[in-house]
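Of the protein chains in this complex, all but one are displayed in their positions.
The first chain written gets the first letter, and so on, giving A, B and C; residue counts start at 1 in each chain.
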Amino acid sequence: MKVAVLGVGRIGAMHAELIAHRADGVSLAGVYDVVEGAATAVGERLEVPVFDTADAAIGSDADAVAICSSTPTHIDLVVAAAEAGKAIFCEKPLSLELDEVDRGLAAVEATGVTLHVGFNRRFDASHAAVRAAVADGDIGQLRQLRISSRDPAPPPIAYIEQSGGIFLDMTIHDFDMARFTTGSEVVEVYATGRVTVDPAIGEAGDLDTVTVLLTHENGVVTTIDNCRQSAFGYDQRVEAFGSAGIVSSENHTSHSTIKRTESGSAGAVVPYFFLERYIPSYISQWEQFASAVRSGNPPSVSGADGRAPLVIGLAAKQSVATNTPVRL
Amino acid sequence: MKVAVLGVGRIGAMHAELIAHRADGVSLAGVYDVVEGAATAVGERLEVPVFDTADAAIGSDADAVAICSSTPTHIDLVVAAAEAGKAIFCEKPLSLELDEVDRGLAAVEATGVTLHVGFNRRFDASHAAVRAAVADGDIGQLRQLRISSRDPAPPPIAYIEQSGGIFLDMTIHDFDMARFTTGSEVVEVYATGRVTVDPAIGEAGDLDTVTVLLTHENGVVTTIDNCRQSAFGYDQRVEAFGSAGIVSSENHTSHSTIKRTESGSAGAVVPYFFLERYIPSYISQWEQFASAVRSGNPPSVSGADGRAPLVIGLAAKQSVATNTPVRL
Amino acid sequence: MKVAVLGVGRIGAMHAELIAHRADGVSLAGVYDVVEGAATAVGERLEVPVFDTADAAIGSDADAVAICSSTPTHIDLVVAAAEAGKAIFCEKPLSLELDEVDRGLAAVEATGVTLHVGFNRRFDASHAAVRAAVADGDIGQLRQLRISSRDPAPPPIAYIEQSGGIFLDMTIHDFDMARFTTGSEVVEVYATGRVTVDPAIGEAGDLDTVTVLLTHENGVVTTIDNCRQSAFGYDQRVEAFGSAGIVSSENHTSHSTIKRTESGSAGAVVPYFFLERYIPSYISQWEQFASAVRSGNPPSVSGADGRAPLVIGLAAKQSVATNTPVRL
Partner (left out) sequence: MKVAVLGVGRIGAMHAELIAHRADGVSLAGVYDVVEGAATAVGERLEVPVFDTADAAIGSDADAVAICSSTPTHIDLVVAAAEAGKAIFCEKPLSLELDEVDRGLAAVEATGVTLHVGFNRRFDASHAAVRAAVADGDIGQLRQLRISSRDPAPPPIAYIEQSGGIFLDMTIHDFDMARFTTGSEVVEVYATGRVTVDPAIGEAGDLDTVTVLLTHENGVVTTIDNCRQSAFGYDQRVEAFGSAGIVSSENHTSHSTIKRTESGSAGAVVPYFFLERYIPSYISQWEQFASAVRSGNPPSVSGADGRAPLVIGLAAKQSVATNTPVRL
């Protein structure tokens, strides 16, 4: 399955390389970027064509497109790719506007193409093992879920200003993880937050440290802790508690060596960020996407899965604004 | 320092034995229980006098009394002991009624005796290490705190009916832990809960599975997960996240042996309940109590420390009733 | 079952206290020590009689004696106690002389009393879980065993000079553990060692850092690492490798708190020495001893179990002297 990558910033360039060399069942048809030099650099390194326009990429002989450009461009590209009959991989979030998302999903539905939204964490072996334990009943009836999700360092203020805010930019991954792990929709949101990392984030109208409670349709309560800055590395943990036990995906470490002295034990750091932690999940995501497209099966992360976390995120913003729980 | 124990049910009998044989600097003056046979059994086993009445115990040559009787009897005994000039150790909660608590604290203040409220978890080496790391600035500025606290099995319904509800009976320990670890008072409470363990608990007007958010004066948000039933053992964890790192007290295991086969690794169970987990903390608590009384220093858990969690617990009940955050 | 303790140095005083207060099914009949003040101190603290002579202790109404005096006195006391018909607990080693051991065992056999040799590590929950996994076939056919056993600090040189050397004083515990875990006798010994901790140990004719290979009757090879000084605490680990897996008893830690910062993780120290690590095993040992005596079952650590490690230790000394494997 040939994939054209649209947008080769940090995340798009990573996808291009994984498609070209690491994932089975996919190959790289070429790359496009609004910044010509970016596209050229990646194209030369990976020895693939560089498309002059997004339309040229979509109109190429690629079987699928990977939409990795800036968020506001996503839906137009989704629509164009759907109309061209291409399978679509789109990075999260689909959009910051719910009606835009709906326009995109309508085009996808009308054309019957596959749309997969890039919630890569579902494909992480550790988090997937948590979901599997829940789904298989290994911990009995699920009661409570905890997600710890903290980035090592905040993005630039310019990025934050256009990000839609922490709930739509960062917590959105955790909203997806909550839906994925519980297998149940969210019906109520209570969120609280403040600025502890950088006053400039607050001046930009955003929060950097938040705690969110989600009540699911099945009664399970999920608690999410987020922070834009984590000195000890990229904190990525999910813990599901049920009537028969508890299952937790713990943080990784950069190596497995432990030193013990009279001061106690000392171990390795937690990997710095998503490139250090999640590459295998991105590879696995590509392989599952390719497999779904080939087989005609529904994608493992659907358009509806892309829409739901946006709804939750908008409710979280409202909850903070009113300091009350918001019913969905 | 000689201690008379008032009330030798499960927890009182444990205290009597720790005072008699395990803790340094204290000895057992005798025991009293409203159930005569209970007192006799413990008295014979530990070879100490059995008092016929609480007054006799308080009026004995004991330097201190340990109030381990049922909650409604606490304040009268506190007052009587205070008036007799005895140092007082009182099990939690002081009372389920705030005005009763205040009556007790007034007597303590008027007489100048030492009152120590039995929040033993502060003396657990693991939780104490979390507090120490926070206080010492090892994790920088504290931002978020997480407490997981789950009992292995619910108490009898008859107990639950008189317990004051999960927030005053069980979460009260976690409210104390939140105040202790953050070093900051609670200013707002949001609580949510339901019944997942036993419908009879709901019929008794109580919850068995709750999640509580506390906002502290210093801005830190604490999240508490409670459940009355935990198949994997007594879940007792505290995790503090700050600007420079994270510090977590993890559950203990009943032994340190790991087996690895083609199925993966298998390790020991988490200790069943407080007798298996917290004996060393109870011993340490007695030693610190004795040391405070001897030196005339303030107790490490004061009467105010006994009152504050009750206020939080009452707010939590109100928050559940109204599904809104409650300001203190 | 009433137990008189003979010898209340550090280890005997510990046994006296465990018998008096911690172990079920035993009580303390009294204590004796060649140093009168030592006996008096322990007797007063535990409120039990102090015997004037060992004979008085043996001749008392105690059901059993605990021989915790210096090694050269063990066998005479074993013989006297056997002849008095008392059940016997004897600290390791029984003796440094094989013919002395045999004299003691003959007296025990002739009188039919119970003799239990104090290899407490068998009763440690973690090591016992390793043995259980081996015995239950959880790791299939056992192939290799590893024992890491290192003391925090060397004893005084005066002690070392009378200890019989590291193999009879320290490794003897590991020889027992090898026999216990494998369930198979040792048929060949190869030992190598040197002095790395303190030259005075070498001047006293001893080694302080040794590695020993044991070949068992069933073909399993055990490797033992010993050192008289371990900066990180009391190293006590056993690891059994078999055809279906591996099972390891890991070191304990003094608490369960982990701190993570940009430098990595930091955890608690390993407990300092046997009092910090092995108290529960000593308690369990007393309970199993009492149970064996009461039921008339053979003791869980027999006289033959006391003799075998001495034979292995003598062979280890010879192996070092000749730098060749020694066949038993």
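Quick note on the criterion: a residue touches a chain if its C-beta (ideal position, glycine included) is under 8 Å from a C-beta of that chain, and two chains touch if they have at least 3 such contacts.
Treat the numbers as computed from the prediction; the structure is a model and nothing was measured.
*Asks:* Which residue from C:Thr40, C:Thr192, C:Ser263 or C:Gln318 sits in contact with the chain not drawn here?
*Replies:* C:Thr192
*Asks:* Please pick, from A:Thr40, A:Thr73, A:Thr111 or A:Ser248, the residue that touches the omitted chain in the full complex.
*Replies:* For the chain that is not drawn, the touching residue is A:Ser248.
*Asks:* Using the document's definition of touch, tell me which of A:Thr261, A:Asn297 or A:Thr322 contacts the absent chain.
*Replies:* A:Thr261
*Asks:* Where the complex has a chain not shown, which of B:Val34, B:Ala56, B:Ala125 or B:Ala231 is the residue touching it?
*Replies:* Of the listed residues, the one touching the omitted chain is B:Ala231.
*Asks:* Suppose we count only contacts with the excluded chain; which residues of chain A make the list?
*Replies:* Contact residues on chain A toward the absent chain are 20-22, 124-130, 133, 138-139, 244-252, 254-262, 268.
*Asks:* On chain B, where is the contact patch with the chain that was removed from view?
*Replies:* Chain B touches the missing chain through residues 231-233, 253, 260-270.
*Asks:* On chain C, what residues meet the omitted chain?
*Replies:* These residues touch the chain not displayed: 139-141, 143-144, 146, 148, 150, 190, 192, 194, 196-197, 209, 211, 213, 215, 219, 221, 223, 225, 227, 229-232, 235, 241-246, 323-325.
Convention: only the chains that are shown with their structure count from here on.
*Asks:* Counting residue numbers used by both copies over all numbers at the interface, does the chain A-chain B contact come out same (over half shared) or different (under half)?
*Replies:* The interface is built from the same residue numbers on each side, given that over half of them are used by both copies.
*Asks:* Starting from the mean Cα coordinates of chain A and chain B, work out the distance between those two points in Å.
*Replies:* Here the centre of chain B sits 41 Å away from the centre of chain A.
*Asks:* Compute the distance, rounded to whole Å, between the mean C-alpha positions of chain A and chain C.
*Replies:* 57
*Asks:* Can you pull out the residues of chain C that are in contact with at least two other chains?
*Replies:* 260-262, 268 - these are the residues of chain C that touch more than one other chain.
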